[in-house]
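Data block below; observations after.
A single protein chain has been omitted; all remaining protein chains appear in their positions.
Up next is chain A:
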Amino acid sequence: MSDDSGVAVLDPPVSEQAAPPPPRRKRKRHKHNLAGYGFLAPWLIGLFAFTLIPMVYSLYLSLTRFNLLTAPQWIGFENYTRLFSDERYLQSIKVTLLYVVTSVPLKLAAALLVAVALNRGLRALGFYRATFYLPSLLGASVAVSVMWRQIFSRDGLVNQFLGLFGVQGADWIGDPRYAMWTLVLLSGWQFGTPMLIFLAGLKQLPQDLYEAAAIDGAGRFTVFFKITLPLLSPMVFFNLVLETINAFQTFTPAYVISNGLGGPIDSTLLYTLYLYLKGFGSMQMGYASAMAWVLFAVIGLFTAIYFWSARKWVNYAD
């Protein structure tokens, strides 16, 4: 895939970048940079004030006991060691991992499926594209989660529909066996963003390969798995990384659907929800900060694994 593919961020690093300029030119460059930073200033100030400084502060807080009302007390790594004897914490990890490994593939599969379907020269493509993207616009909003809660509640839409066939549906939100899957389904339904990226990728695939495949008499599935998917792998990779990070950080749907408690019996206690409950509910902000840093490390680890494995399955055109 070329540099202007829209996923330039993920292009192979270092080796392909221009070699560093010779030292003699450095001073001059520096001056140019100053103007650049000047223009960057509004964003830079935001980055420092609202991201980096709070992050560093939360790293400090994670090493303290901090109840929000009185000054933080230094306790070293106690918060981190306590984490792993906290059963609710371990439960939240279990729930979150389950959520990530089910919702991300579901969402990407749905996105790819719809993208492929939309790519076959439909009339009114723009309309369909917008329609399928709509759920993602409403995305993490409270309204959608409230609606989801209604749809899957005991007397909700789903059970009324099942009732037409004489089936008494379960209490999807209230039953710990199913509550989690309503969240996964909600995530899968919001496939709009990866779908748009897939669609953009599909439009760029070289047609000659398809023509050659048609001449060779390849079937639809062969074409998809031997041509489309390998060529699209940078898009799959990009979406996988982004959606995994998003899934780890999911908060709103679990908060709304479980009334902010992660129930029934902690079956929807996503990581960030537990973090919120600890920080603002129990006023253990130091502990919550430690949780945030562990999550940061875990997301970093997952991303690193993706990048490492990418060498084996992502095909860049060049």
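Things worth noting here:
The working rule: a residue touches a chain if its C-beta (ideal position, glycine included) is under 8 Å from a C-beta of that chain, and two chains touch if they have at least 3 such contacts; residues count from 1.
The criterion applied here is as follows: contacts and distances are computed from a predicted model.
Within the choices "ATP synthase epsilon chain", "Sugar ABC transporter substrate-binding protein", "HEAT repeat domain-containing protein" or "Glycine--tRNA ligase beta subunit", the name that UniProt assigns to the complex's undisplayed chain is "Sugar ABC transporter substrate-binding protein".
Residue in contact with the omitted chain (choice from A:Phe127, A:Phe280 or A:Trp313): A:Phe280. Interface residues of chain A facing the missing partner chain: 67-70, 150, 153-155, 168, 170-171, 173-176, 179, 258-259, 261, 263-266, 280-283.
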